[in-house]
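Right, one structure below, let's go through it.
Note that one protein chain is taken out, while the other chains of the complex remain in position.
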Amino acid sequence: MAVEGAIATDSVRHTAAVHQGTYAGGLGSWLTTVDHKRIGVMYGLSAFFFFLVGGLEALLIRLQLGSPESTLIDADLYNQLFTMHGTTMVFLAIMPLGAAFFNFIVPLQIGARDVAFPRLNAFSFWVFFFGAVFLNSSFIFGGAPDAGWFGYANLTSAQYSPGIRIDYWVIGLVMLGVSSIAAALNFIVTILNLRCPGMSMMRLPLFSWMTLVTAFLLVIAFPAITVGLVLLMFDRMFGTVFFNPAAGGDVLLWQHLFWIFGHPEVYILLLPALGVVSEIIPVFSRKPLFGYPFVVYSGVLIAFLGFGVWAHHMFSVGLGPIANTVFSAATMLIAIPTGVKIFNWIATMWGGSLRFRTPMLFAVGFIAMFIVGGLSGIMHASAASDLQQTDTYFVVAHIHYVLFGGVMFALFGGIYYWIPKITGRLMHEGLGKMHFWVMAVAFNLTFFPQHLLGLHGMPRRTFTYEAGLGFEAMNMISTVGSLLLGGSILIFLWNLVRSLRRGAEAGSNPWQGATLEWSTECPPPHYNFLTLPRVHSRYPLWEDGGVTSTAPTDEHRLPEPHMPSPSYYPVVLALGILVLGVGGLSRALPVVFLGVAVVLFGIYGWAFEPLERQTHPRRGVGRRSRQEKA
Amino acid sequence: MIPFAGVAALLIVGCGGPFPQSALDPSSDFAWRLHDLFRGIFFWAVVVFLIVEGALLVAVLRFRDRGDGRAPAAGHGNTVLEIAWTLAPALVLVLVAIPTIKTIWDVDRAPSGEALVVEVIGHQWWWEFRYPDLGVVTANELHLPVGETVDVRLTSADVIHSFWFPRIGGKRDVLPGHETHLWFKVDSAGVHLGQCAEFCGLSHALMKMQLVAQEPSEFDAWVEGQLAEAAAPESGPAAAGGELFVTAGCTACHRVAGTPAQGAIGPDLTHVGSRRRIAAGVLDNTRENMERWLRDPQAVKPGALMAVPELDEGQIRSLAEYLAGLK
Partner (left out) sequence: MSQSDAASAEMYTSTGLPSRKLLMWTFIGSECMLFGSLLITYLVYRGKSVVGPYPEELLNIPFISVTTFVLLMSSLMMVLALAAVQRGDMKWGKVWLLATALFGSIFLAGQVFEFSHFVHEGLTLRRNLFGGSFFLLTGTHGAHVTVGVVWLLSLFFMALRGRLTRANAETVEIAGLYWHFVDVVWIVLFTVIYLLV
């Protein structure tokens, strides 16, 4: 296998000086950037910041629960903390961390110079960023949302939740929804349309595949919660009666709308992680992914089935035995494609030559812990069994085995794997391994006892518990574990910061990766590929002649391809949406009108902004910018 | 694999106990059905866990690169294997699904014979229990006869709650605008602990309740006692407390049968003195706790709707004396 990562025909190697421009420039250049790599970095940094915020919230929760009848945190603050912990981790940490990888990696992986709509991409980021800041500003202005990340009606009504806390949540989620849908539309088109020549769907790297599936889930699932949020907003702001039982409103409608979104949302969080693991394991096993088509199809099947199982979040509602049977059976079906993935990963490792560098440790750790989360999932899938487990710490343990032991481990693996691509430097192996082992131990220490707590009768979302119920010891262990978990994150942060200055130079393909992103320099020049590649196999860099250039001869090369110009309009439009949100929150009509004006200005400026024209007659330079005019 | 050794150790030593509110200690036909189902699924989960984690462990140990230059095996896949590991989990799932479906239908079926009807009404943050056929109304302490089928009908006065006694069975949500149902038969006499399981606002954690399961004869005696009017104190601090109960405005929300107090917003206090706990299962029913509650209900239960006018210590003492006498 030829593993040296260079485009065979592209012998012109750039010196570092040529593409220092990838991240150069002041604040203005970041505000106006439309480069998918810079946007990816901004997504990653913001997501990690909010991951730390959500983590701090979790630590406060654990400190409060470390002992029975603790008075460290009162009920009011506790309810804000668990609501914001859930909301933050789902919408402001894991989803945008996935988006960071989509942005940075997918265009490189499919051999494109950027996403299909670079300005739309910048817009998605800015709306996300403003939405996240908006949501968290509630801590300063009158208190954070406190009705749970699921916001069940009618607790969220103006009657039972007066004030603006829930308004923050509603408006914030609508903004995040706009951002997610815009980003997902962009990635669907990018992955379907901008694959380089030769990259058929069955040669598409698994991470890009799972990104595509995730994007489809997003555009289909988000409208349901958007409608739910709009109904709730109308109830709160205009006095409609959608969720008012006295006027015939049905509180269960919210649950249906929320979970029709909410269950696919779980796969929106999970599938990118499955994609990351499917990239890491073959590379560090030095063996192609076992059963590639089955791994792809099982991902698609998981997503498809994910739409038919929402009511398994509602088994205790009393929907009746028919509904419970159907949703139990449908939910169990999901275990089959999930199992297929796990078996294929193990089969990939089987007979391989496994190198346990840090990314591989995290990928294997992911499999080990995801299995536990999957098995407890089967227990919840059984509607009758779930009657005891739902709304207890057993479910808290389950979701953390899936979303932390699973998704976050995989994403940390992805960070270790791709950080050299992003910064050009490797993170330290010893620190990385220490991070992994401390985190693995701490994670299990934190969350395994929660299974037992749930079975022994501890409900979730409770700010206190009584002494004498047998909950003390396990809660203490869990709290100690969570502090250790926080410590493991500090190891990671130190490793990351250290690597920026002192990390080993990555070269272009430090892990002998097989996919196209490793055919460019680290970090890539802002145009990614000097000439667009053409691939000839699923693992192009592992085969001689796996990648060729689409440019016929050197004569047709440009010194540097022209890329779309930076634009102020995405951030202006996003700002307009933020102003609209503030207007809705404060019920101040002038602010709303200002928001509308800024939005209209942004849209019209955007639509009529002169796009960069092709300045060089000979090659397809700047063609992205033509296509982008949407 | 160190984490798993740690986990195993936890299983053995970390549990502590006893666990008076544990779902693993069933005490009704309903709870037993769920528990048996859970044990069956748990067995299969352990089997699958051992097989899959075992395979992973073998792969990790056997195929790690030892620097001996061994080339990785070739191979992109194997359709027979794919079919095998699609069918194997499917088979296990069938074995899980059959008892699951059977249990779903068993526990969600109205009993054919006679049943004691109990109406449960969830409030922020306390429980109202009504026995329409017996004419009894009480709060936070549910008395039931052992061995008799109970037909529980649940509704909410405000937001969504969830009715849960872990030893008696699974949860059932308590919804505004819908009536939900639950049926079970308690096994043995004793006090079972329960609490609201659906987040219902500020003091959700403090919305508790107790179930006192009694032999039928004891239960009948309890009903008899509940039907009697409240004992009216003749003199002393309790009598002053009784007067204060009316003049201080308690009657606007609370009912004490046989007195002018006929409020219907808060818990019925006719026999509050006989209950094991107050403030929805949060405080033992002692004089000090009652006084503490009357002094500042929101300090005990944040957001509690109970409004208490300014009272001096003497007044609080006599009011507590009066309430303690309502047996």
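All chains are identified by letter, namely A and B, in their written order; residue positions are counted from 1 within each chain.
We take it that a residue touches a chain if its C-beta (ideal position, glycine included) is under 8 Å from a C-beta of that chain, and two chains touch if they have at least 3 such contacts.
Keep in mind it's a predicted model, so treat the numbers as computed, not measured.
Engineer: Out of all the chains shown, which come into contact with the hidden one?
Structural biologist: Answer for the hidden chain's contacts among shown chains: A.
Engineer: Among A:72, A:133 or A:189, single out the residue that touches the unshown chain.
Structural biologist: A:189
Engineer: Of A:31, A:63, A:133 or A:219, which one is in contact with the hidden chain?
Structural biologist: A:219
Engineer: Have a look at A:147, A:439, A:532 or A:563 and name the one touching the chain we're not showing.
Structural biologist: A:532
Engineer: What residue numbers in chain A mark contact with the hidden partner chain?
Structural biologist: Chain A touches the chain not shown through residues 116-117, 181, 185-186, 188-189, 192-195, 197, 199, 219-224, 226-228, 230-231, 234, 238-242, 247-250, 253, 257, 260, 532, 534, 550-552, 556, 607, 614, 618-620, 623, 626-630.
The rule is short, and it goes like this: only the chains that are shown with their structure count from here on.
Engineer: Quick one: in the complex, what on chain A touches chain B?
Structural biologist: Of all residues in chain A, those touching chain B are 74-76, 79, 146-148, 152, 154-155, 160-161, 245-246, 248-252, 285-294, 316-318, 320-321, 324-325, 328-329, 332-333, 335-336, 339-340, 342-344, 346-347, 349-356, 364, 367-369, 371-372, 375-376, 378-379, 382-392, 437, 440-441, 443-445, 448-449, 452, 455-459, 461-465, 468-470, 472-474, 477.
Engineer: Would you tell me which residues of chain B are touching chain A in their complex?
Structural biologist: Result: residues 1-4, 6-7, 10-11, 14-24, 31, 33-35, 37-38, 41-42, 44-45, 48-49, 52-53, 55-56, 59-60, 63-65, 70-78, 81-82, 85-86, 89-90, 93, 96-97, 100-101, 103-105, 107-109, 124, 158-160, 162, 164, 166-167, 169-173, 175-178, 180-181, 193, 195-206, 302-303 of chain B touch chain A.
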